[in-house]
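Just one protein chain is left out here, and the rest sit where they should.
This part shows chain A:
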Amino acid sequence: MLRLERICRQYNAPARTLAVLDTVTLSVERGEFCAIVGPSGSGKSTLLNIIGLLDRPCSGRLEIGGEAIRSWTPHATASLRNRLIGFVFQSFQLLPRLTAWQNVALPLQYRGVARPARREVAEAMLARVGLAAWSDHLPSQLSGGQCQRVAIARALVGQPQLLLADEPTGSLDSATSREVMALLRSLNAELGITVLMVTHDQELAASCPRQIRLRDGRIVEGSEARAA
């Protein structure tokens, strides 16, 4: 489902080259729920950005949903992101001027889906995350947990192969965090969507079936799928 082969990413600082990811090889099977853990600066975010086609590796091979990524032009990656990947961010990243359903429908808009059809699909997705009654509310009228659920609906509305979550509970209190995690786990179980989640929370990570541990740009644990 997801394969990374010898992925490298380095930044050119003055006088020296900083390797942020050093020959990372990783494979994830369809329907897995993985936590990416590691200390600050270990390369978690860079790894997530490369898998999310927001950053380009210096070398190596990347394959998502059986599709090898060959073209890294902004236009090509935008189209692939739209089709293959859903993002959930720590800070929700909802557009404040759009209502809940309009936020959810954004990926469909960039796919060229007509407005009435977009609304229908977006509202069905909102109902799935338990916000059917909040479809016409603005993000400012929603609680943090509700905002993150809108963001999850947006990430899944285009039926992507992969859900990438960067500290999805980082801005939420512990009760709301548990609700959001429960939602992610149930979507993972029911829709079979593959989830990769970066987190600092050891407890949260431990509750995930698989942990991918990074240190100094290398995977030190969990690079291969566990035998089920």
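By our rule, contacts are C-beta pairs under 8 Å (C-beta built on N, C-alpha and C of every residue); 3 or more make two chains touch, one makes a residue touch a chain; residues count from 1.
Just so we're on the same page, contacts and distances are computed from a predicted model.
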Candidate names "NADH-quinone oxidoreductase subunit NuoE", "succinate dehydrogenase", "Putative ABC transport system permease protein" or "Heptaprenyl diphosphate synthase component II"; UniProt protein name, chain not shown: "Putative ABC transport system permease protein"
Touch with the omitted chain, as defined above, among A:10, A:27 or A:109: A:109
Selected from A:128, A:154 or A:210 as touching the chain missing from the view: A:154
Hidden-chain contact residue, picked from the options A:18, A:78, A:189 or A:220: A:78
Residue numbers in chain A that touch the chain omitted from display: 49, 52, 54-55, 65-67, 74-75, 78-79, 81-83, 87, 89, 93, 95, 97, 106-107, 109-115, 154, 158
